[in-house]
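Apart from one protein chain that is not included, each protein chain of the complex appears where it belongs.
Chain naming follows the written order as A and B, and within any one chain the residues start at number 1.
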Amino acid sequence: MLKKVTGLLMAIVMVVVLAACGGGNDDKASSNSPSASSPASNSAEPSKEAPAEKVTLKIIHWINEPVNKYYEEFNKKFTERYPNITVDYQVVPSDATYDQLQQTRINANDTDLLALKSGFAPIPQEWAAGAQDPLWKQWIDTGLIADLSNEEFVKSYNPVDVQNSTTYNGKVYGINMGKVAFSGLYYNKKIFADNNLKVPTTWDEFKGVVDALKAKDVTPLGFAGKDIWPYNLAVQGLSASVIKDQGEFIKGLWTGSTKFTDANALEVLEKAQYLLQNSIDGVMGIDYASLPSLFASGKVAMIADGTWNAPTLKGLDPTLEFGYFPIPGSNDAAQNGSLAGKYDMSWMVLEKSKNKDAALKWLAMQSEPENYAAFAKASGFLPTQNVQVEDPFINEISPYLANFKLAWDQLFINRQNAGEHVSGSSVHAEFLSPAGPIKTPKELAELSQKEWDAAK
Amino acid sequence: MNRESRWLLSTRYLIVLAVLIIYLIPLFYLFNVSMKTQIEHLKSPVGLFEQFRFSNFSTAWKQGDFSKYIWNSLLYTVVSTLLSILLSLFAAFPIARRYVKFSNLIYLFFTMSLFLPNPLVPQFWLVNELGMYNEQWGYILLRTGGTGIAFLMFVGYIKSVSRELDEAAAIDGCGYLRYIFQILIPLVKPVMATGVMLTAIGVWNDIIGPTIYLSDNDYQPITRGLFAFYGQYLNNWPLLGCGIIIVAGPLIVLYVFIQRFLVSGALAGSVKI
Partner (left out) sequence: MALLMLPLLLYVIFAFGPSVATVFFSFTNATGLPGAEWHFVGFKNYDRLFNSSDQAERFRSIRNSLQFAFLVVLVQNVVGLFMALLVNRKLRADSFIRATYFLPVVLGVTVSGLVWRMMMNPLGGPLTELFKKLHLDTGFLSSYGASFEWVIFVQIWMYMGYSMTIFLAGLQSIPKDLYDAAYIDGTSRWQAFRHVTFPMIAPSTTVNLLLSIIGALQTFDIIYVLTNGGFNTRTLAFDIYRDAIANNTTADYGLASAGAMVLFLFVFAIALVSLVALRRREVDL
């Protein structure tokens, strides 16, 4: 109590000081402020009480039902092995809610482990000078993330994957839990069979499938437009198959040798618009959480989603027969033949965590091969440990995974404060009619290029 | 005044009813959905429910963990509403009576809170510095204040209450606190009821505050629980409907009790800014 009162008094003093600064006394303030009130210097104080026997390990994660269930089970086993550690495992929706939780928790040093939505991407490049650093890099650079390089459990993972997913400046700062592909479409096998349709391997074949479905009054496509990113997965699929070398293209955007208005970038937008034109009514109002039931209900023949959602689809209706194929953006079947994706979630330990030890124990136990295999099975991820997961769905798509490549949002490095038509990490085809206000791909491309050039 | 023609009367009824429908339909729809099974809802989303299924509520109650959240909400709402009302009264009385120096200035100072810049950033920083982040008492303290709408209403109302009582009390040697509790509070009851209602609504329904200042799942209020529940059970509308009704329930009960004071309270509040 006393502590709180003193804290309160200190706050009053600080407010008075701040208020004085606000009054226009800027030079005075700048001379004493950096040390006095840098947001971190106090909040990062070591824990108030001496560490007791009992500790609570705080973990934040997002909603993904099969994975959440796995972790609830795993956490129980963990507590059995370490009875003094209670696990506080919190999940929130995977949209901006999670980003925000990450922000506030890191800011208040109020979690021990946190899940990053991907591996370390995009990798900062020399040619992209002045780009905004990705969050993970900012965190690492300010010393918030624990260095795991010397932990024994890192060795359980494939060295290549560790290198490509969570290594930065030669040090390992996280554990990546697996790869996912998301540049494909789920298709309803029953609807395809009823209409004598084959999985398309070229853009023309794809258009044939769409036309055939429409002729039978079946809505060809469904997207979770409300959240936008799920629709953008399909756009990334188009991009991965239309633009031969996305890395070169992005570098070119920075150096000026390529533009958003180039023929191949325009082609991506045109085809993205085609997808919108052939999707279910009200597509931009569908939440990501209701996409699986839309697909399972048979109202649409195909949806865009990542391979991570296969367990959810299976769980929703075990009799549902579905498959997955890469979006054939080009007319070259070979170019279309492989899926693009990313390293999915990675666990990171906070350096200033009050329970760093417990966090490391948790990660070590998670990394034990049988636990990891159970995770991979539950999540539908492509493993980053050398374990075999017998999963019919993964087996079926394995031919598409031979030349696994990184998708656009893992490669694209953005400029700071970019306008909304180039903001974030995706190609914003959702602005095209009928979903959005922009009539033609050309207009959108020109606007994007304009905003790109204007961004500093 | 009494010469309202039949035609005018029926138009009046017609408009009032038409608007009433815009208000009742969403609420009825909500109830309708909550009484269905999921399959019933999928088959005919806008059809009437077949039978009452109050068991949906207990399912939603369990799955949404509402029993945990509702205590938090009650704690935050009751404590900070009572404190806020008390503080408002403490602030309003001397200012309305001009028993303190610079009453007008202080009044102006308090009303400035209505349009001062959004204090979100420094507030968040301050909360972190004070160790109030993710603390229940911290959130309650943040939600407690004596300068909100209740304060304005009290000042307006107390100005209209005769001073003679004050003087009588002073002669009696009645203590300040005793005076406030024994004489003033019964006098300001209608405004107080309205103030309680409006303050409670604000705290109970606050969704941004808990998102920012409370991170522990165990500390979340019921609105936050509902929001997460909504994201998680988008497939299951009947459960969602139940969840929404559960959250709305307690305030509706409070509302039924306080409703009759509302207009007289609002009258006091609208006296003067």
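Following the convention adopted for this analysis, a residue touches a chain if its C-beta (ideal position, glycine included) is under 8 Å from a C-beta of that chain, and two chains touch if they have at least 3 such contacts.
The shown structure was predicted, so the numbers you read here are calculated from the model rather than taken from an experiment.
Chemist: At which residues does chain B meet the chain that is not included here?
Modeler: Missing-chain contacts on chain B: residues 1, 3-4, 12-13, 15-16, 19-20, 22-27, 29-30, 33, 41-42, 45-46, 87-88, 90-91, 94-95, 99-100, 106, 109-110, 112-126, 141-142, 144-147, 151, 176-177, 197, 201, 204-205, 207-208, 211-212, 223, 226-227, 230, 237, 240-241, 244, 247-248, 251-252, 254-255, 259-260, 262-267, 269-273.
Chemist: Mind pulling the chain A residues that touch the left-out chain?
Modeler: 8, 11-12, 15-16, 18-19, 21-22, 26, 29-30, 34, 38-41, 43-44, 95-96, 99-100, 103-104, 106-107, 109, 132, 135, 138-139, 142-144, 225-226, 228, 281-286, 290, 294, 415-420, 422-424, 431, 435-437, 451-452, 454-456
The rule we apply is simple: only the chains that are shown with their structure count from here on.
Chemist: Distance from the CA centroid of chain A to that of chain B, rounded to the nearest Å?
Modeler: Those two chain centres are 38 Å apart.
Chemist: Which part of chain B faces chain A closely enough to touch in the complex?
Modeler: Residue positions touching the partner: 42, 122, 125-126, 128-131, 133-134, 211-212, 215-217, 228, 231-235.
Chemist: In the complex formed with chain B, which residues of chain A make contact?
Modeler: 3-4, 7-8, 10-11, 14-15, 18, 39, 42-43, 48, 63, 88, 90, 92-93, 95, 97, 100-101, 104-105, 107-108, 110-111, 287, 289-290, 292-293, 297, 316
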